[in-house]
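One structure is given below, encoded as structure tokens.
Of the protein chains in this complex, one is absent; all others appear in place.
Then we have chain A:
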Amino acid sequence: MLPQFLQFLYSGMTVGSSYALAALGFTIIYNTSGVINFAQGEFIMLGGMLAAIMAGAGVPMPLAIVGAVVATAVVGLVMEKSVIEPARNAQVVSLIIITIGASLTIRGLVQIWLGKGTHSLAPFSGDTPIVLLGASLLPQSLWVLGVTLAIVGALAWFFGRTLLGKAMLATSHNKLAAQLVGIDTRRVLLLSFGLSALLGAVGGILVAPITYTSYDAGIMLGLKGFVAAVLGGLGGGVGAVAGGLILGIAEAMTAGYISSSYKDAVPFVLILLILFFMPRGLFGAKLSERV
């Protein structure tokens, strides 16, 4: 009874960590620009795909990983420069549609250049399961959980201790005031896309050995990351991570105890209920609308 529960919990936490990383990407861009970036899922897909293909072509693993992360971050920067900045003053609806367009473009190009096949990446440290309290845990799951934790720590340090991080935080609180004290908010916006793309790529690479990856792997991951971000209130890192973990665990428990064919519906049912009864998300602050 307990081992089975733990088994579901482990797999839920692993999947949840990948949602958490996706949610962090959504949150960072949303906070600096007010844009929900529907291309976040494609960043995750790009990271996994590029790393898998480079590793498959004989590039040493560490190099393939770094290469994939850098390439994805560049895609994020290019996307901001080429389509988000020219539409800076557009309405929210328009910006949402632009990011949907960007996601279709990225997905389409990957499908043309890298093909429709599924790719896999070798686990970072073997695939002998570790038995923990009677339930088995893949070493890759520990990688996913560990790296996610490390990233949350690094982000907390970045936003709390570095000048650049503080500038980004200031921009998210009040753009005009940030400009007045000399922060280049356009660069902050550019940076937030690069950072989100980077986080997405890391998430994609971490889960690629567990779930496989293909050109369309980003759609569901992106949408669920969005759910996790909204669940966490789109405010800070803690909310995003908690949102991701809650989703992952809820999904794994549903798949284990109720019905595996409906597990993909869990995040969306959950978010509808949350939005109906707590429109600010689980961890969102109470805000009043400015007119």
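One rule holds for everything that comes next: contacts are C-beta pairs under 8 Å (C-beta built on N, C-alpha and C of every residue); 3 or more make two chains touch, one makes a residue touch a chain; residues count from 1.
We take it that contacts and distances are computed from a predicted model.
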Among "YbdD/YjiX family protein", "Branched-chain amino acid ABC transporter permease", "Aspartyl/glutamyl-tRNA(Asn/Gln) amidotransferase subunit B" or "6-carboxy-5,6,7,8-tetrahydropterin synthase", UniProt-listed name of the chain not shown: "Branched-chain amino acid ABC transporter permease"
Statement: Per the whole complex, from A:A177, A:V238 or A:V269 the residue touching the absent chain is A:V269
- prompt: Which of these touches the unseen chain: A:L6, A:V59 or A:A90?
  reply: A:A90
Query: Which residue from A:I112, A:A154 or A:A177 sits in contact with the chain not drawn here?
result: A:I112
Statement: Hidden partner sits against chain A at residues 30, 36, 83, 86-87, 90-98, 100-109, 111-112, 219, 223, 226-227, 230, 234, 261-262, 264-265, 267-269, 271-272, 275-276, 279, 289, 291
